[in-house]
Structures are given as C-alpha cells and as structure tokens.
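For reference, the structure is listed below as structure tokens.
Note that one protein chain of the assembly has been removed; the remaining protein chains are unaltered in position.
Then we have chain A:
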Amino acid sequence: MPSHRDEESAHLCLGRLVNRFGDDNERVMALIGLMKEADATDDATLEVVLKEYEALLQENPTNIPIVKRRVALLRSIGRIPDAVTALTGLLDFSPTDSEAWSELSDIYFSQGLYSQAIFALEEVLVLQPNAWNNRGAAPHVHQIGIGDQNDSAKQLAEALKRFCRSIELCDDYLRGYYGLKLTTTQLLNDPPKPSKQAESDGLSPPNLSTLQKLDGLATEKLGEITRRFTAGERGWRGFEEAEIVAARELLEKSSSTTVR
C-alpha cells in the first residue's frame, strides 16, 4: 500500500462533513461512496459499492455526484461500455456538464474512437470557450486521429488552428507550442493533398511561408522556455519537468533532421 495514503484523516474529514451536512447530501453521499471504493480490497467489495450506487440512483435518478461516481467506478473496474452508457445517459438529461463531456471524450479517446472524442471535446469548448487547456486537448486528439481518417488535410489544419488559438489565449502554453511544432513539422515534411471539402469548410492548411513562420515561432518559443526553465529564472519555473524534457527531445530531433 502506498505510504501517502492517510485513511485516518480522510475518515475524520468525512465524519465532519457528514455531521455538518448530513449523510443525505448528494455530494457527501458521493464522498462516502468514494471512501468505500478506496477501502475496498477486492472486486467483490467494489461490486457491492456499485450496487449501492445503483440503489441510490433508483431512488433519485438526478443525483449527479453519484452518477459520476458510478461512471468512474465502472471505468476503473474495466466495464467501459457500461461507463459510456451511464455517461451518455447523464449527458442526455444534463448536457451542460462539461466535466462529464471531458470524461466521455477521455473514454472515447482511450478506446480509439477519435471522432467521438473530438465531438465531446467540442462540447466542452462550447461550454467553456476560454479554457485554453481544453483547447489544447482537442487538437491532440485531432492529430492522433489522423491515422485512420481520410481527410487528413482537414484534420491537421484544424489541429494547427486550435493549437494557435490556445497559444493566443495563453502566451507561454508549453503544450500548445509543442503541438504547434509537431503539426507544422508534419505539414512541412509531408504536405497533404488539398481537398475540396477542407476548403469549403474554411479549414485548408495555411500556405508554405506561414507554416514556416509558425514553425520558427514554435521552435524559438520552445527553446526559450526550456532554456529559461533550466536556468531556473524567476517566473519560468512553473512548468512540468516531464513536459520540458519532452520539448527538448522534440527540439533535438527536429534540429538533427534539419542537419541531415
């Protein structure tokens, strides 16, 4: 068992929450369930918890915290189709729940259903239009989804535009620059054939000089971020170590291909 688990404190906090809000409060119910899940040692106990959730939902089908716990539990015990069904059921009567949409997109993405994942992410964008981290997530899916799509030009162009937008919203968004760099490299090395449909949708990739400028911009900015992070400059330490490492690898890879 990992050492950072502190069940005693968790139980204590939960006890206080129950005392304050009562155990029929929806959020407290979800927390109680979460605690039971955490205490469960085998699948049989988890099944019991799942049964409890279903009983609670029978009583009150709009208990959203419990619906979400049930989805999470279903996903964690590997019953992905059931989790998706439960989530779509939730989204049917509560389509403004961005948390549920992003969970749904994550599940679809993990199953390789990229266009469904993109649809769900677009819903998140509609509900939270200025969340640049979500904007970052959508193009990743676009990009990875290219492999099995026919209109890759459209997909790549949209990914490019979305990365640009997320950078526009957040100046030093490392993931945005990383994705931009990846996409421009891909577009420059292997320009896709222009398709009629992409043009009619306003999603044709930008011309060569723009692409090169964007590529230069991304390279420059990634270099700046990694350099300043490594130097430990004030105001530049907030990045994830792993992301910096990945950015550096990307830069090294692209510079070696340029030399070759």
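Methods note: contacts are C-beta pairs under 8 Å (C-beta built on N, C-alpha and C of every residue); 3 or more make two chains touch, one makes a residue touch a chain; residues count from 1.
Rule of thumb we're sticking to: contacts and distances are computed from a predicted model.
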"Exosome complex component RRP45", "UBC core domain-containing protein", "ER membrane protein complex subunit 3" or "Glycosyl phosphatidyl inositol protein transamidase complex subunit" - which is the UniProt name of the missing chain: "ER membrane protein complex subunit 3"
Sole contact to the chain not displayed, among A:52, A:82, A:106 or A:122: A:122
Residue, one of A:45, A:76, A:96 or A:230, that touches the chain absent here: A:96
Touching the absent chain when the full complex is considered, from A:27, A:51 or A:213: A:213
Of A:50, A:164, A:182 or A:222, the residue in touch with the unshown chain: A:164
Residue numbers in chain A that touch the chain omitted from display: 60-62, 92-97, 119, 122, 125-127, 129, 158, 160-162, 164-165, 167-168, 201-203, 206, 210, 213-214, 217
